[in-house]
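Excluded from the complex is one protein chain; the other protein chains are retained at their positions.
Chain naming follows the written order as A and B, and within any one chain the residues start at number 1.
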Amino acid sequence: MTVDEKAAPLGVSIPAPPSRLGQTAAAVVVGAVLLASAADLDIDWGEVWSIPGQIQRYGRLMFTDPDWERLPRALFETWRSISMAWLGAILCVVLSIPLGMLAAHGVGPTWLRLTLRAVFAVIRAVPEVIIALLLLTVTGFTPFTGMLALGIAGIGTQAKWVYEAVESIDDGAPEAVVAAGGAIAELARWALWPAVAPALTSFALYRFEINIRTSAVLGLIGAGGIGSMLTNYTNFRQWNTVGMLLVVVITATMIIDATSGRIRRRIMEGAKQ
Amino acid sequence: MTDQHEVGPGSDVSGPTSWSIHLNDVSVTYPNGTTALRNVSLDIPAGEMVSIVGLSGSGKSTLIRVMNGLVPVTTGTVAVGPHEVTHLRGRQLRQLRGHIGMIFQGFNLAERTSVFRNVMVGRFADTPTYRTLLGVSSERDRDLVFAGLDSVGMLDKVWTRASDLSGGQKQRVAIARALAQGPSVMLADEPVASLDPPTAHSVMNDLRHINGERGLTVLVNLHLIDLAQQYTTRMIGLRAGEIVFDGPAAEATESNFEHIYGRPIKSNDKLAN
Partner (left out) sequence: MTDTAPTVWELPPKPTNRARIALIIGAIATFTTLTCLPAIGGVELDFASLVDNWRNGARLGREFIQPDLSFLPRTYRPMLETLQMAVVGAGVAAVLSVPLTLWAARQTNPRLATRQPVRFTINVVRAVPDLVYATVLVAVIGVGPLPGLITLILFDIGIVVKLVSEAIDAGEHPYMEAGMAAGGTQVQVNRGVVLAQSWPFFTNQWLYVLELNVRISAILGVVGAGGIGRLISERRAFFAYDDVGAIVFEILVVVIVIELFSNLVRRRLT
């Protein structure tokens, strides 16, 4: 197979390109579903072109002269949202670590593992807002409700991360503990915990970052915090206050993301060494 | 994105001319402070088959990359054919690179896509960007791709996914990619270091044929001294960024190699031990 053994002249021996029928068909189906969905939506597509203008107009109303006089109140409400997010994250992590560990392969019995995983899947599928709506009847329109909703709604995903992390660790350490005659609690404490602690700490911080966003959402249905303030002033159409609130939300979220992200990276890098 | 299709020397791929290479007092210091080349001057006439031999870290990779401007020189000048590489920027530099084929130790193929699309990369310099964006290729580009594959005996694999090829086949596809450029110079950076001995010999054979039949100037980085002696006519020894040997490859003695490597020759400095 060197260059001497020239193949037949070009144009004769070029293999036929493979059939792309499957790909083309898939693309056509996806495109058709998209177009049909778009056409059936109750949207006047001709109106879409006016949206950039609209957004510009309202953007000017919001941001040319933000209402900084209400900033102290906004910061108070921001702290309320952060508090909900933080306490919700603690609640969520405290509940999901033991539950998640029990749901991991080779820790608890099979029936327990399957039941727990089903519960997690259901919680994942229910939106936080729905859980908050249920809790409202018990604890009222309070930040406490928001915190509980965040804590419970997060379990579905958080516990899944926990059992996935536990299952991804090397089998050596758990075996050593089992060989030494350890019980489940000892197994968890001496073999699982050291191996997964950095990942779990990182996940916990990540839960906090997620909760920061969700807490603003819960505020919209009356759980208090910056989200509630934002809904109120949007309903009052006080655009310059809305603009200020948006600036506060974006700044606070970005600062927390950056800080928490940096800590997470340090934890994970520390774990690698 | 307004690159125009230029009908200049670049598109004259039917009968590539061979180019000479001149380095005048070239030094390269990387931003991290490492000096890779020190005052290297070199004249390579058109149509020569040259090997560059040295330990890893001796500056071989840098030397080959200053020739197509992948590594900018710190001081000195590099001339390839009628072009002063050190003066070229932007589109002119890309046009020059279009005349210089290059193959790599790791083959540098996009594994998840077809051989055809990988070889089409060789046509970039002569393809307007909008054409690449739309994903349409001209008849002529396709012919050049097929011709490139045909001359390394890989035409039957044109629609295969690159990841499904063996190492030797991948390097042949990489050679076809370089040939599709219609190059005037061929650079090879450790082309056989990732291959088993029989495959290594056949790839070196392909390079020798490219030199012999097309009359192209070929530069090959090697760390195996027997391959350098067997396949190339002139050998350049590089040690710590300086040229310490330059002469006919066949006449190089054991002590020449010990001088280049700065240590006694070991069995793994040769392919056939």
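As a working rule, a contact is a pair of C-beta atoms (placed from the backbone, for glycine too) under 8 Å apart; a residue touches a chain by one contact, two chains touch by 3 or more.
Just so it is clear, the model here is predicted, and its values are computed rather than measured.
Visitor: Who touches the missing chain here, B:26, B:49, B:120 or B:203?
Guide: Answering carefully, the residue with contact to the hidden chain is B:120.
Visitor: Of B:39, B:77 or B:108, which residue touches the hidden chain?
Guide: In the complete complex, the chain left out is touched by residue B:108.
Visitor: May I ask which residue of A:82, A:101 or A:165 touches the chain that does not appear here?
Guide: A:82
Visitor: Applying the definition given at the start, please give the residues of chain A touching the unseen chain.
Guide: Counting only chain A, the missing chain is touched by 30, 33-34, 37-38, 40-44, 47-48, 51, 54-55, 58, 75-80, 82-84, 86-87, 90, 121-122, 124-127, 129-130, 133-135, 137-140, 142-144, 146-147, 213-214, 216-217, 220-221, 227, 230-231, 234-235, 237, 242, 246, 249-250, 253-254, 257.
Visitor: Mind listing the chain B residues that contact the chain we can't see here?
Guide: Touch with the absent chain occurs at residues 1, 3, 68, 70, 93-102, 104, 106-113, 117-118, 120-122, 124-125, 127, 129, 132-133, 135, 174, 177-178, 181.
In this text, only the chains that are shown with their structure count from here on.
Visitor: Please tell me the distance, in whole Å, between the geometric centres of chain A and chain B computed from their C-alpha atoms.
Guide: That gives a centre separation of 47 Å.
Visitor: Would you pull the chain A residues touching chain B in the complex into a rising list?
Guide: The touching residues are 1-7, 10, 13-15, 17-18.
Visitor: Sort out for me which residues of chain B touch chain A in the complex.
Guide: Residues in contact with chain A: 143, 146-147, 150-153, 155-156, 158-159, 172, 202, 205-206, 209-210, 213.
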